[in-house]
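Pasting a structure below so you can have a look.
Omission of a single protein chain aside, the complex is shown with its protein chains in their original locations.
Each chain carries a letter (A and B) given by its place in the written order, and its residues are counted from 1.
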Amino acid sequence: MKTSRERIGLALVAIALIALPFVLAAAGTAWVRITNFAVLFVLLSLGLNIVVGFAGLLDLGYVAFFAVGAYVYALLASPHFGLHLPFWLILPIGATVACIAGVMLGAPTLRLRGDYLAIVTLGFGEIVRIFMNNLSAPINLTNGPKGINRIDPFQIGALNFSASDTIGGLVFSGPIKYYYFLLLVLLAVIVINRRLQDSRIGRAWVAIREDEIAAKASGINTRNIKLLAFAMGASFGGVAGGMFAAIQGFVSPESFVLNESIMVLAMVVLGGMGNIWGVIAGALLLSFVPELLRYTVEPAQRALFGKLLVDPEVLRMLVFGLALVLTMRFRPAGLWPETRHRREMDENRA
Amino acid sequence: MEILLQQIINGLTTGSVYAVVALGYTMVYGVIQLINFAHGEVVMIGAMVAFSVITALAGSGLPPLLIVLAGVLAAIPSCMLMGYLLERVAYRPLRHAPRLAPLITAIGMSIILQHLALLAWGRNPLAFPQIIDNRVFSVGGAAISTVQIAIILLSLVMMAGLSGFVYRTRFGIAIRATAENVHVAGLMGVNANRVIAATFVIGAALGAVAGVMYGSYYGIAHYTMGFNLGLKAFSAAVLGGIGNIAGAMLGGILLGLVEALGTGYVGELTDLCDWPPAHDWLTAQCADGGNFVLFGSNYQDVFAFLMLILVLVFRPSGLLGERVSERA
Partner (left out) sequence: MNLPTKALSLSVIAAIALAGCGKEQPPPPPPVQAAPPMVIKIGSVAPLTGGIAHLGKDNENGARLAVDEANAAGTMLGGKKVSFELLSEDDQSDPKVGNTVAQKLVDAKVAGVVGHLNSGTTIPASAIYNQAGLPMVSGSATNPALTEQGFKGVFRVVGRDDQQGPAVANYLAGQTRPKTVAVIDDATAYGEGLANEVEKTLKAAGVKVLPREKGTDKTVDWKAVLTKIKGKNPDAVFYGGMDATGGPLLKQARELKMTAVFAFGDGACTDKMAELAGPAAEGLLCSQAGIPVQAAGRKFLDAYKAKFKIDPILYSPFTYDSTNLLINAMKKADSSDPAKYLPALAASDYNGASGNIRFDEKGDRKDAEMTIFTLKEGKITPVAILKSGKSMTLDEYARASAPAAPAPAAAAVAASAPAAVPVPAAPAVKN
C-alpha cells in the first residue's frame, strides 16, 4: 500500500514528465528530439537488461533486434513496397519478428557461456546488418545501403505525428507528440519489467544467472527460460526499432552498427545491471552527456583559454571516454546497482 | 589451380596478421579472463608510431631495412608502455569488480586512445611509407611478395617464441600458474600483479609488430584502423579457443583462409544462373550473360562469422580450447 506521501511524490513526477517537453521546447526543439532518442535508448537498455542483467547472458549483438523492428516498420509503411499499414498493426508485427529472431539466436547458442556467447551474439548482430546492407541485389528487399526513406509517421485518425498542431495555445510539434507516445510505451515496459522481475520467471532467470547447474537441479527448465529471456529482450528491441523508424522517417544499415550494441550494453552496465532504475539512469546519462558536451565544450574552452585549443567534437569524445572509465573506476557495480545480490557475474566468488 | 593457390597465399598473410593480434587477446584472457577490448587501439598506436619514425627517417639515406627496424623498435616500447598503462589505469583497479565493469573501461579507453591518436596524427588516412623494395615472386603461377613472406615467417617466429617463453622459462611457469589459479599461485610466491602486467606488456609488444605488419602490407594507417582489426583478431582468438596460444594462431589463419576462399568461391557457387534452370523468371534474369549471385564477396564477413558460430555451436570452447566445465 502506498502512503499518501508517496502518492504526492508520484503525482509530482507525473506532472513533471508531462510538462517536460514544453520546458525543453523552450530551450529548443532539438532537446525534445534528444529526449526522444534518450527514451528510445532507455527502452533498448531495459530490453537488453532482461538478457544481460536478469538472465546473465552477455549479448553484444542486441542492436540486431532494434534493426529488425526498424526494417519491419520501414518495409510495411513506406513507398518502398507501396505498403502503408497503420502503426498499431506494425509495432506488434515488428515485435513478433524480432522475437523470432531472438529465439533463432538463442536456440543454437544455449550451450555457450560468457565471452563465447558474447562473440557469437556479436557475429549475429553483424550478420543481420550485412544482410540488410546487401539485400538490394539480386532482388531488392531492403534497398541496401541507400536505406528506406519517407517512412510513414504515426497516424491516429486525423492526428498526424509528424505535423505540428496548436491546441489551447500550446504548440504540439511532431517530436512532442512522439515524446508522449514514447512515455506511454516506457511506462508499460517498466510495469512489465517489474512484474517479470518478481515473477516465477524472473526468479528463474536470477537462478540461472547465479548458478546454472543448481538452477537445473532445482527443476528449472533452463533451455526454455533462457530462450524466453532472448525472446523478451528481442521483442522490446523490436518495438523500439519500429518507433525509431517512424520518428526518424528513414532507416539505413549504418544506424545499426556494432557500436550501437556496445553503447546499449554500456548503458546497462554503467547504470547497474539488473536494476531497472539503474539501467534507466544509465541510459539517460549516456544519451544526454554527449549532447550536453556538444553544447558546453566549445564555450567552456573559450571561457578557460580564450580560444579553441582542441576541436570541440574531439574533446567531446575524449571526455565521454574518460567519463566511462572514471565511473567504472569509482562505481564498479554501476551507478545504482541491484541491492538483492551484488555477487552476480563476479569472478571472485570461487 | 593458380587462383586457388593465390587465394591461399592471400588468406595466410591476412590470417598471420590476425593471429599476431589475437595472441595479445589470448595472453590477457588466459591469465585473467578479461577481454582487453582496447587491444586493437594498441595495435593502431604501434602502426602510427612506426609511421612517424619511418617517415622521419625515410630521407636519411639509411638502408631501408634498418629504417623499418627502427620503426619497429620505436613502436614496441611505446606499445608496451601503453599496455602497461592500460592495465594500471583501466583494469587493475577493477580486478575485483563485477565482470562486465572492465569491459566498459576498455570501451572508454578505446575511445580515448582513438581520439588522442586523432589529435596526434590527424584525421587523414596516412600513406605508410613503402621503402622496402617489395619484390613479387611467382610460385606456381601465384604471386607472393617479400612483405607477405616476411609477415608469415615473422608471425610463426613470434608464436614459437611466445610458446617457448610461456612453456620453457620460469616466468612462463609463473604465468601459467596464475592462469590456473591466482590465489594458489600467490601462495607459491608468484607476484600476480607483475605477471598480469607482463601479459599486457607482452601482448602489446606483439601488437606493435602487428601494427607495422599491417602498415607495410596494406600501405595505410588510420586512427580508426584498430577497431575492425581488433574485432577480427578477437574472433580469431575465440575461434581457436581463447587463452590458448596455438589456438590463437590456428584461429587467425583459419579466419584469414575462410575470408579469402569464401570471397573467392562462394559467389560463383551461389550464382543461380549456373544451376539447372528452375523457373522462367530466373532464366529471363540470366539471359545475355546476366547473373543471379546470392552470396557474393559482399558477404565476406558473414562467411567468417558463420564459421565462428558453427564452430562454437559444436565446440563451445573453440577449436583448441580446454573444455571448461561449468564454472562454479
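Everything that follows uses one rule, which is that contacts are C-beta pairs under 8 Å (C-beta built on N, C-alpha and C of every residue); 3 or more make two chains touch, one makes a residue touch a chain.
Since we're looking at a predicted model, the values are computed, not measured.
Q: Among the chains in view, which touch the chain not shown?
A: Even though it is not drawn, that chain still touches A, B.
Q: One chain is left out of this view; which of B:120, B:160, B:188 or B:269 touches it in the full complex?
A: Answering carefully, the residue with contact to the hidden chain is B:120.
Q: From the listed residues A:49, A:235 or A:252, report the one that touches the chain absent from this view.
A: Residue touching the absent chain, from the options given: A:252.
Q: Going by the contact rule already stated, which one of B:46, B:207 or B:264 would touch the omitted chain in the full complex?
A: The missing chain is touched by B:264.
Q: Just checking the interface: what residues of subunit B touch the absent partner chain?
A: Its contact residues with the unshown chain are 3, 6-7, 10-11, 13-14, 115-116, 118-120, 122-125, 127, 130, 134, 136, 143, 145, 218-220, 222, 224-225, 228, 259-261, 263-265, 267, 271, 289, 291, 293, 296-298, 300-301.
Q: Given the full complex, what residues of subunit A touch the hidden partner chain?
A: 28-30, 33-34, 37, 133-134, 136-137, 144-147, 149-150, 175, 244, 248-250, 252, 254-255, 285, 289, 291, 294, 300-302, 304, 307-319, 322-323, 325-327, 329-331, 335
By definition in this document, only the chains that are shown with their structure count from here on.
Q: Quick one: subunit A and subunit B, Cα centre-to-centre, how many Å?
A: From the centre of subunit A to the centre of subunit B is 31 Å.
Q: Per the contact definition, I'd like the list of subunit B residues that touch subunit A in the complex.
A: Contacts found on subunit B: 29, 33, 35, 89-90, 93-94, 96-105, 107-112, 114-116, 118-119, 231, 234-235, 238, 242, 272, 285, 291-294, 298-299, 301-302, 305-306, 308-309, 312-313, 316-318, 324, 326-328.
Q: Hey, which residues of subunit A end up touching subunit B in the complex?
A: 52, 58, 108-109, 111-116, 118-120, 122-124, 126-127, 130-131, 133-134, 137-138, 211-213, 258, 262, 265-266, 269-270, 273, 310, 314, 317-318, 320-325, 327-329, 332-334, 342, 344-348, 350
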